[in-house]
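Below: one structure, written as structure tokens.
Every protein chain except one is present and positioned as in the full complex.
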Amino acid sequence: TSSYSGNSHSGRISLVVRVPNTPGSLTQPLAVLGKYQVNLTRIESRPTTEVKQPDASYDIFINVSEETSPIVTNSSLVDRIKKAVEELNSHGIKVTVLGEGFEDMAQSSGGEVSTLSGIPWFPRKMRDLDAFASRTLEFGAELDADHPGFHDKAYRERRQSITENAKQYRYGQPLPHVTYSEKELKTWNTVYTELTQLYPTHACKQYRYIFPLLEKNCGYSPHQIPQLQDVSEFLRECTGFRLRPVMGLLSPRDFLNGLAFRVFHSTQYIRHHSKPLYTPEPDVCHELLGHAPMLADPDFAEFSHQIGLASLGASDEDIDRLARCYWFSVEFGLVKEDGQVKAYGAGLLSSFGELQYALSNEPQLLPWDPFVASKQPYPITQYQPVYFVADSFSSATDKFLQFAETIARPFSVWYNPYSQTIEIVDSIQKIMKIAGQTKQSCSLVTEALRRLETRFGTA
Amino acid sequence: TSSYSGNSHSGRISLVVRVPNTPGSLTQPLAVLGKYQVNLTRIESRPTTEVKQPDASYDIFINVSEETSPIVTNSSLVDRIKKAVEELNSHGIKVTVLGEGFEDMAQSSGGEVSTLSGIPWFPRKMRDLDAFASRTLEFGAELDADHPGFHDKAYRERRQSITENAKQYRYGQPLPHVTYSEKELKTWNTVYTELTQLYPTHACKQYRYIFPLLEKNCGYSPHQIPQLQDVSEFLRECTGFRLRPVMGLLSPRDFLNGLAFRVFHSTQYIRHHSKPLYTPEPDVCHELLGHAPMLADPDFAEFSHQIGLASLGASDEDIDRLARCYWFSVEFGLVKEDGQVKAYGAGLLSSFGELQYALSNEPQLLPWDPFVASKQPYPITQYQPVYFVADSFSSATDKFLQFAETIARPFSVWYNPYSQTIEIVDSIQKIMKIAGQTKQSCSLVTEALRRLETRFGTA
Amino acid sequence: TSSYSGNSHSGRISLVVRVPNTPGSLTQPLAVLGKYQVNLTRIESRPTTEVKQPDASYDIFINVSEETSPIVTNSSLVDRIKKAVEELNSHGIKVTVLGEGFEDMAQSSGGEVSTLSGIPWFPRKMRDLDAFASRTLEFGAELDADHPGFHDKAYRERRQSITENAKQYRYGQPLPHVTYSEKELKTWNTVYTELTQLYPTHACKQYRYIFPLLEKNCGYSPHQIPQLQDVSEFLRECTGFRLRPVMGLLSPRDFLNGLAFRVFHSTQYIRHHSKPLYTPEPDVCHELLGHAPMLADPDFAEFSHQIGLASLGASDEDIDRLARCYWFSVEFGLVKEDGQVKAYGAGLLSSFGELQYALSNEPQLLPWDPFVASKQPYPITQYQPVYFVADSFSSATDKFLQFAETIARPFSVWYNPYSQTIEIVDSIQKIMKIAGQTKQSCSLVTEALRRLETRFGTA
Partner (left out) sequence: TSSYSGNSHSGRISLVVRVPNTPGSLTQPLAVLGKYQVNLTRIESRPTTEVKQPDASYDIFINVSEETSPIVTNSSLVDRIKKAVEELNSHGIKVTVLGEGFEDMAQSSGGEVSTLSGIPWFPRKMRDLDAFASRTLEFGAELDADHPGFHDKAYRERRQSITENAKQYRYGQPLPHVTYSEKELKTWNTVYTELTQLYPTHACKQYRYIFPLLEKNCGYSPHQIPQLQDVSEFLRECTGFRLRPVMGLLSPRDFLNGLAFRVFHSTQYIRHHSKPLYTPEPDVCHELLGHAPMLADPDFAEFSHQIGLASLGASDEDIDRLARCYWFSVEFGLVKEDGQVKAYGAGLLSSFGELQYALSNEPQLLPWDPFVASKQPYPITQYQPVYFVADSFSSATDKFLQFAETIARPFSVWYNPYSQTIEIVDSIQKIMKIAGQTKQSCSLVTEALRRLETRFGTA
């Protein structure tokens, strides 16, 4: 079980309008969009990230809300946006549209072909992840009939109240605090007690290394369910990862897109007390015992981040391939350790049964190869027949990066950790910027070697 | 005028204790320090940032409070810490001490020589900047006799109440909101109105480019003093810089150390209404009209960041050289632009008189050369006789980095933007980590070129 | 068939003596070696390649000849060298010995442990390849009983006279010119005519691209056997590869070591006329039709070079693994091309039968994976049951470099193409040198992007 399944991203539309650096230019586009009754939810005018020509232009980032845009009988929202863009083009203003239904715009926008038109919508700023808040595929509000808590009205109400917090959550707010009941704590206690018996022998060394720090810093214990806020803050100080509350399963695209910002979507409710060692959906036990410890490891964090970056603007087919890579690594991955095999996947580390099964001689083990994993079928209701074994997280990342080059996309992406923004690397200018950073990084290596050499003499 | 002057960092002590990954190891050091009556203000156990051997050890970051450590007649705090460290060493636990009075410990700590012992204290995490909160050199609480507000009791009380907010401010909190009075707004209006007349002809293009965005996003206008919180958030989204309230002038060391985290210490009170075009100390006009716009430019932000990084653990002499570099660039720098010379220094951009003087033919202009600037004397109570002119911010950074190599320091530093931590690059392992990043950055360049080439054919 | 098999490198000894930059220091070591009756064949005093301290010391490269060193009843040559080294050590002179029998010297040489002592001998300068001249495993002078020419005395004498040229050949000389007889030309004509029918459909595109250039520049034709000198010169201008005449099969170690200098050892005699489409050993048809065209391709040349670099100083076990990698790529490799599979291995491109067989559906095809290939058994007297298929030569190189990291060796190597010398990268200083080059290479990328951008505007 993991925080996603299925696939859908319809209805999200955002525009990037590039206006000249002239008086009034920042307001004109809004007037035009208003004229066509396009309702905007977020408007940000920002400097362009182009290296040169700071005088030249600004980027206005605009998110469009389908919900609040009025329904106009003779014209769909997509059509109205197209007309607005046409009008802006006629004033020499370049608009890039992200979202479905605009695939045919590249040609029509007169002149320069944007690398983004016709690409599925994706978040470009951490704040854009707010768009996922109310979108979950299953279990969001209602439970399946075979969910252990389906007939327990009190459980469903409790679960509902916790997911409501997630639904309301917005970027920048503190994470919701939940006071868990005795019954919930008992469930946690059972899960925690059982699993912690297995970790010394079954969990990988990175997990075993981090776990005591979580006990020390975040209140991990059999008697207490840690708060997402505390865990998120600890992760942020280790690797920059942060948790974000979610109602339930996100689509694979949304979930992976979150990883591109080092944001991990995490449920906060707990499984039903009647079956403490089973859950058909991700819950706080899965997140905190399965995922969180690994996200504190720099190499694992980098690996997860790269999967996220590869997912931005990918086609549905590529999202499917990436989701399988994610499944067979972050959820069910194994790793070599001093001649043995250990578990690092959260689906294993949070499952008393499958953790033991995976390290028995029963299942088939293959070397981690994203080209293979991306085509591997997987059952979601039983133990995996096949697991992939990495040599190390850094070599797993190297292999993944080779795979990521096969994602069909007319641009590369770079995550700017300072502005928490995805930068689209699609021009010589932007490549120059990355090349400049490479050079500076190279200088640091040389300088550090020199200082080390000065200290130690000729090693 | 700028937010610092003078030099002092006594009394700050922090320890990094490296303990093995064994049961109980996280608490033992605290017991030993307690035994010697050393009072701790912050204790964080974190994974080491070493690349390898995650099983091996943890780092415990400990801040020591001089104020609350009891005074023991027969033994100074420094001596007691030394004894505690000795005892920890005898248990095989390695301790690195940052702070004054421990210069002789490198030899005595038995075995491995730390690169940090004997180095002046410096912040290693953004949270460490809290240590600067109550330390200002001048004007913190009291005004000089020649301050225009010296005899105005109401002004002094108002100023005091605003600086009190800054004193109480701690990492992670929202920045204080100040409701300015009519009188204060009138002062701002005068300053704003005068200066904005000069910007079109005197300010550099980066400044002119950003200014309309500040009007749009942060409420810059003649009739309103923008809130630090809004400006800080805008800067963070542009370049990762953030503002932090400060009581008054910090020591150059503290102020520059802040820049290493992309944190800019900013006052929030306004100058005395009697002399709206003059202030002997930094005030909110200087910060918001002088500094803030430039910090939104990526190249200028990088330049400022590098000055900050160079200042970490530098000797008092090197801090003095760096402070002069800062003075002749960030405060009073000029830059070439299409054959003309424009201002980018905040001391100029916030001074109606000196901004005009600097671009007249009167003062001497030299090409930006940090080797020269670092030795240049400067008056603080009159216009500068000499200004330095940069070709561009990126070339200014290149030159500064060559200068920074002359800072005497047995290690290099790297700022980890994910964890907001300074990493000490002082071992082969850590250099490998940077080299690995360089390689990955190189791969991104290659991949982006390939995607661009695929899109355009043979350019 | 390829130019090597088996394994032996006994009897080669070379010394690197590091002497201080003082009068007389360049002659003292020779006196000491003479005293112990060690006979030297080559003595070169050169600057050290260390980055720093040019005042400090010189390297004297000394090759020892076993053949001409006198036999002294009570002491082996190895023992005498050890004594000489001891005496030099006692004068503070550091000696590194490359060769068998000196594995125990690392400890005894008093002080600094060399990374090279105990490592199998390997060439460090192109001139050192002269050591291979008279060493071939088989067929050097005598033929096997099943060689088609075994009973043909005239053929054996002709073959002998050509190999004698190879035996006498020394670095820097022009390659031997051979005037081939009518009978030999007829054999060549048959081979050439048959194979060139298959190339359009069976050879990879790089081969097909180069072949017309060899016709134009080097005299490739059915009626003429090209001269090694002409082909070597052409290759040198394309990729820096050069041919070097060899008597017959070299040991895998020697052969691969040659590739580290972009030197390809090549036979010059031709197979027996009785069986023009068969040869049990490499001959000029195999070299010129199989190997030479591929060596003109920059990516293939780089791939071959990297195999060579990995072989320097490798253990016997690692040489065996590398030889298999070589076998399944340079000799019998296949490569993908527009959805089809084509041949690039010389063993295929020079065999009318196996070239067709390899591209039939009969044999098993595996993706190129040096970790797998290095363990794959192979028959040498029949068609291969398994072939490895590369995606491209550059991706094949990337994969090989990951494999090469598993070669157990306490140093990395870098080939200096200017001095044609192998540099041992085993100290911080030398890594700094490579890091400095990386930085400069990075600068070139940035500069070239800038110039391109200036030319084209914002692409």
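Going in written order, the chains are labelled A, B and C, and every chain counts its residues from 1.
Methods note: a residue touches a chain if its C-beta (ideal position, glycine included) is under 8 Å from a C-beta of that chain, and two chains touch if they have at least 3 such contacts.
Please read all numbers here as calculations on a predicted model, not as lab measurements.
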So one chain is hidden, and I want to know which residue out of C:117, C:163 or C:206 touches that hidden chain in the complete assembly. C:206
Tell me where the left-out chain touches chain C, residue by residue. 21, 23, 26, 44-47, 49, 54-55, 58, 115, 125, 205-206, 208-210, 212-213, 216-217, 236-241, 262, 296-298, 301, 394, 401, 405, 409-412, 414, 416-421, 425-428, 430-431, 434-438, 440-445, 447-452, 454-455
Logged for chain B, residues touching the omitted partner chain are 50, 52-53, 398, 402, 427-429, 431-432, 435-436, 438-439, 442-443, 445-446, 449-450, 452-453, 456, 458-459
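One rule holds in what follows: only the chains that are shown with their structure count from here on.
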Point out which chain occupies the most central position, where each centre is the mean of Cα atoms. A
Express in whole angstrom the distance between the two chain centres, defined as the mean CA positions of chain A and chain C. 49
Separation of the C-alpha centres, chain A versus chain B, in whole Å, is 32
For chain C, give me the residues that contact two or more of the other chains. 428, 435, 438, 442, 445, 452, 456, 459
